[in-house]
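Worksheet: one structure, shown below.
Here the complex is missing a single protein chain, while all its other protein chains stay put.
Labels A, B and C are assigned to the chains in the order they are written; within every chain, residues are numbered from 1.
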Amino acid sequence: MALLDHINLKAKTDKNTGFGTNSSSYGGRFINKNGVANIEKKGMNILHRISWYHTLIDMPMWKFMTIVLAFYVGINFVFAAIYFGIGIEYLDGISNSDSDWGKFGKAYFFSAQTFTTVGYGHISPKGFMTSALSAAEALIGLLSFAIATGLFFGRFSKPTAFLKFSHNAVIAPYENITGLMIRMTPFKNTNFTDAEAKMTLGMSIEENGQMINKFYTLDLELQKINSLSLSWTLVHPINDQSPLHQFTKTDFETIHGELLVYVKTFDDMFSSTVAARTSYVFSEIVYGAKFVPMYTRNFDHSKTVLDLDKLNEFVPVVLG
Amino acid sequence: MALLDHINLKAKTDKNTGFGTNSSSYGGRFINKNGVANIEKKGMNILHRISWYHTLIDMPMWKFMTIVLAFYVGINFVFAAIYFGIGIEYLDGISNSDSDWGKFGKAYFFSAQTFTTVGYGHISPKGFMTSALSAAEALIGLLSFAIATGLFFGRFSKPTAFLKFSHNAVIAPYENITGLMIRMTPFKNTNFTDAEAKMTLGMSIEENGQMINKFYTLDLELQKINSLSLSWTLVHPINDQSPLHQFTKTDFETIHGELLVYVKTFDDMFSSTVAARTSYVFSEIVYGAKFVPMYTRNFDHSKTVLDLDKLNEFVPVVLG
Amino acid sequence: MALLDHINLKAKTDKNTGFGTNSSSYGGRFINKNGVANIEKKGMNILHRISWYHTLIDMPMWKFMTIVLAFYVGINFVFAAIYFGIGIEYLDGISNSDSDWGKFGKAYFFSAQTFTTVGYGHISPKGFMTSALSAAEALIGLLSFAIATGLFFGRFSKPTAFLKFSHNAVIAPYENITGLMIRMTPFKNTNFTDAEAKMTLGMSIEENGQMINKFYTLDLELQKINSLSLSWTLVHPINDQSPLHQFTKTDFETIHGELLVYVKTFDDMFSSTVAARTSYVFSEIVYGAKFVPMYTRNFDHSKTVLDLDKLNEFVPVVLG
Partner (left out) sequence: MALLDHINLKAKTDKNTGFGTNSSSYGGRFINKNGVANIEKKGMNILHRISWYHTLIDMPMWKFMTIVLAFYVGINFVFAAIYFGIGIEYLDGISNSDSDWGKFGKAYFFSAQTFTTVGYGHISPKGFMTSALSAAEALIGLLSFAIATGLFFGRFSKPTAFLKFSHNAVIAPYENITGLMIRMTPFKNTNFTDAEAKMTLGMSIEENGQMINKFYTLDLELQKINSLSLSWTLVHPINDQSPLHQFTKTDFETIHGELLVYVKTFDDMFSSTVAARTSYVFSEIVYGAKFVPMYTRNFDHSKTVLDLDKLNEFVPVVLG
């Protein structure tokens, strides 16, 4: 491989990435686009390996609501079956003239009325077994809604970095040299202050005849900003200290490399530190392009308008 | 413009504000009085652009309660209409002698009794459709109250900096020179410790024939205090390092400038870091004035009394 | 006053306390024993000056439960009165043969059954006014319990430093000199890590003929510890850098001084930083005493036993 020829020996390596150096243990990218490490866990009991709370909190709303609904329909079915099994005659208010399906249906809705504690009372339990079962069902119902309350609150109060990254990175002109740039923007009605960014480059290269993962810290033009209200373009100047010094378009096409981006900021609305990560494999880096501005002032010059749809918009430029 | 004449070249510029330098992209002030950046977002779906949770959490109580009430009245209306559509004869306990309006009214209150799970039972569902609908309504009711519980808790547990800033900044005598001063005070029964303040000056000035935004860090007499229980006056000494050195009253009147203030402190009551921001455009800076003291000891000398109404009180002074 | 004679000019003053220097504006101690600043706020509307959430969260459990109970009894009384006013004939199930008190009582319990959504249904609303009122009451009931849920959760999940301080500080022998010591201990089943302490001395002294508040940073033998599981004795060595150097027993008795103690630690159980403050006025400092050990190993040497009752136990010692 030709790669070793232009490794920049002046570039700062990074030993603290938390990723190992043995390239042959790794599959695919280090970090997925959504910021989660590209790792699959196995071993241990799956129930111990999964935080079901986080799973329920992070899934899309429609999935979550489907689970809630399925649970409600299902648990009432189970209870209805038991009421039916004990004997429909222990439910006062169900007439004997009903068909079996009709009886089961009434048991089912009695169950729903018990589970939700609506308890109209036109059907009511009689006898120890049915009374005890309905007492248990009301308890389970209330505890289920207690858990649902927690999950709803967990879902919407979870501090999340409402931050979007451009899909691509670009190599653009920067001062007299070139720079590697990515762009991010807050996209919701929250306030970010004290934002801090880190960029790391991971490459799979040959060293002493073996393929290893090598990581480099990429210096940024600005590493911290006081307030992240507009778009923020992270710029890594490709100067003679950069590991990307003298990289050509072909290098980006042939080398197996990945840019890891990590941002931490304080969200005034959550009063909490929030973090976001993403990564760009080399095929997601556009060589010779620059981002177009995302904001401008409004018609009467009283406000600055940020156009979120322009986050990933860039135009081609010829690099010296 | 005469401005460039007395730009202080010794003053520290600040590149980390997160605001851009291109003056012509900006409309109005950088930051509003309430600390929120003066930015309007467009693009993307509005549902993605808005955090409805934060919106509901931050709105005034009366608005929030109006929404809750409207939702309750509205959803019962919808359900009543469906019950009515299915057929009022499937609601046991509504007599045929009622007028249509009377029947709808009873369906409406049956809906309310189901939604809140009060379920008196003098009206009860009959038949599959109506029973299923009422089972669904009870579920929706409970989930709605689960969400309401979360919103109420979110509203009052949200860590917020209960900190008020003086409406005006003043240029007052300070030691042998002058100082730019603003004042803040905690106003609720919370405890602030480890408070830290930052002041930045933004001005729209001409450089190389173009109007640009230029930002300066304003040094403070005290940047950190251990405990913020009384009023705190932030003082920027206008010495020969200050970008405001040799600024005259006229300069404050003619230049388009803005003072950005940012405070971060630890709130013992929330056990959380809270942040507050505000800004003063030059027209909100009073040239030649000093704040009057806000606190004094009480009648028996056993307590210190802080008068919140004096936060913005100042008296004119003649500057050397 | 003789005090100025032995002010130690080498002692480090502290300008960042957040307390003012004008002694005549101050009443009583700076900080109360419980860590809250000894300040009374006035001005502004009291509703804006009070965080009712914090007030309800911080009050003792019995007070909180009394308020909950009073609210429940009171609101049912109000609703009962309105039901009564509309006319008891709109409540089905209340017989005409009841006395007025009996009718009111039944309206009262109907209200309670509606507010809690228990809704037995042996009494049920009739007519628009009463039906609408009961629908409103059920809503108010559920929202009240939503708020109560939030308050309960707020009460017990609030990160609090479960840390007790010795009631007294002592001046004890320390190495070859003396030291000012106070002691603290965690007292609940939580884990503190990375504890950090700060001690400040405030004294009211004469300077240029005026009484001013002067603050000194007191150096500590250990300012940080990794784990705070046992008792921690803060020691300020009274060496020749200390503002207390050459202070006599009489000085502590005559000078108006106060020791401010501030501790910040990370609580593993809350996963939150918690803070605690206290203060010792000079009359709470015991000259010539040392704390007795608080912990020892148990009978079979398998555990260390910490006796919380010994926190403030000390024995007199003669100082060189």
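Just a few scattered comments:
In the analysis below, contacts are C-beta pairs under 8 Å (C-beta built on N, C-alpha and C of every residue); 3 or more make two chains touch, one makes a residue touch a chain.
None of these values were measured; they are calculated from a predicted model.
Listed by label, the shown chains that the missing chain touches in the whole complex are A, B, C. Taking the complete complex into account, C:298 is the one of C:99, C:176, C:208 or C:298 that touches the chain left out.
Interface note for the absent chain: among A:158, A:224, A:245 or A:290, the touching residue is A:158. The chain that is not drawn here is touched, among residues C:11, C:37 or C:112, by C:112. Of the candidate positions A:13, A:66 or A:131, contact with the hidden chain is made by A:131. Although one chain is not displayed, subunit B still touches it through residues 117, 119-121, 149. Seen from subunit A, the chain kept out of the figure touches residues 14-20, 22, 24-28, 31, 35-44, 48-51, 53-55, 58, 92, 113-114, 117-121, 123-125, 128, 131-132, 134-135, 138-139, 141-143, 146-147, 149-150, 153-154, 158-160, 198, 200, 262, 264, 270, 272-275, 277. Mapped onto subunit C, the interface with the missing chain covers residues 68-69, 72, 76, 105-106, 109, 112-113, 116-122, 145, 148-149, 152-153, 156-157, 162, 187-191, 193-195, 222, 224-230, 232, 266, 268-269, 271-272, 293, 295-298, 300-310.
Definition applied: only the chains that are shown with their structure count from here on.
Distance between chain centres (mean CA atoms), subunit B to subunit C: 27 Å. Note: centroid distance subunit A to subunit C, computed from Cα atoms, is 38 Å. Counting only residues that touch two or more partner chains, subunit B has 113, 117-121, 149, 153, 272.
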